[in-house]
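One chain of protein is taken out of this complex; the other chains stay put.
Here is chain A:
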Amino acid sequence: MALCDAEKTFVLHGVQDNFRIDGRELDDYRPMELETDVVSHAFGSARLRLANTDVLVAVKIELDVPFPESPQNGKIEFFVDCSANATPEFEGRGGEDLAIAISNTLTTAYSSSLAFDSRKLCLLNGKKCWKLYVDILILECGGNLFDAVSIAVKAALWNTRIPFVKNVNIDGNNIDLDVSDDLCLCERLDIENAPVMVTVCKIGDKCIVDPNAAEEHCSMGSVVVAVSGTKISTIYQTGTGSLHPATLTESLQLGFRVAIRLNEALSKVLSRIRPDEEAGFLK
């Protein structure tokens, strides 16, 4: 997106008067649409549309061996794919830098056992565990990717059904897992404290949340705050600008407040989702 100086000034003045270009206030979000169970052959999936940012997340599960340094923990891996459908700049390997930035932030945000307890994914201490592949596909880019991705990931993990293991037979080095055939018999993940990320963007001398593409363009720097429960789990500064320590603290507080509200709203929405609702791109 290319903006001329006059357009940038217009965005800046709007932010100063607490009346942004789309009529929102500084700490308002754009409307969101959340669907779960959109990918039929995945163990869990979710699609989030935040205004015109579109993210699709699918969770696949495979059996694996735990890392030797953490024999009691299962594994979780995040993979972000920036589809060229979002913008021609992502063609070929163009989206790789952004993809790695997002997946690394997610990995650190989920690495704490207080945020996501991977011990439940362990089946047999040091021998067998589940590995969750969380695959994130970015289909449209309308600003604020980090927030959209984190919400979609949380919803997809909420939707994930882990196969139920009836019993484990150990015969020497051979380990035989007896996985239940009953599809209804499955375990859910505890995502109560799964982190929610909020991007706080500095424009002029004010901080805003949920920037759209134009506002992201005008931003001097931004901070991604991942909040798990009532604690901050990760902070990641993006962009090229620099922030004063006072501004940084201020934006962290703003991000924290908004994340708590966002998390509450998300739990409310997830509890209302019915399994038989029609979901997908045809709506």
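Everything that follows uses one rule, which is that contacts are C-beta pairs under 8 Å (C-beta built on N, C-alpha and C of every residue); 3 or more make two chains touch, one makes a residue touch a chain; residues count from 1.
FYI, contacts and distances are computed from a predicted model.
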Among "Exosome complex component RRP41", "Probable electron transfer flavoprotein subunit alpha", "DNA replication complex GINS protein PSF2" or "Eukaryotic translation initiation factor 4E type 3-like", the UniProt name of the subunit that does not appear here: "Exosome complex component RRP41"
Contact partner of the left-out chain, one of A:S83, A:T238 or A:S267: A:S83
Chain not shown: contacting residue from A:V39, A:V55, A:L121 or A:V227: A:V39
Hidden partner chain, touching residue among A:N52, A:S113 or A:T230: A:N52
Which residue of A:G142, A:P195, A:P211 or A:G255 touches the chain not shown here: A:G142
Residues of chain A in contact with the chain not shown: 39-42, 45, 52, 54, 56, 58, 60, 62, 79, 81, 83-88, 91-93, 133, 135, 137, 139-142, 281-282
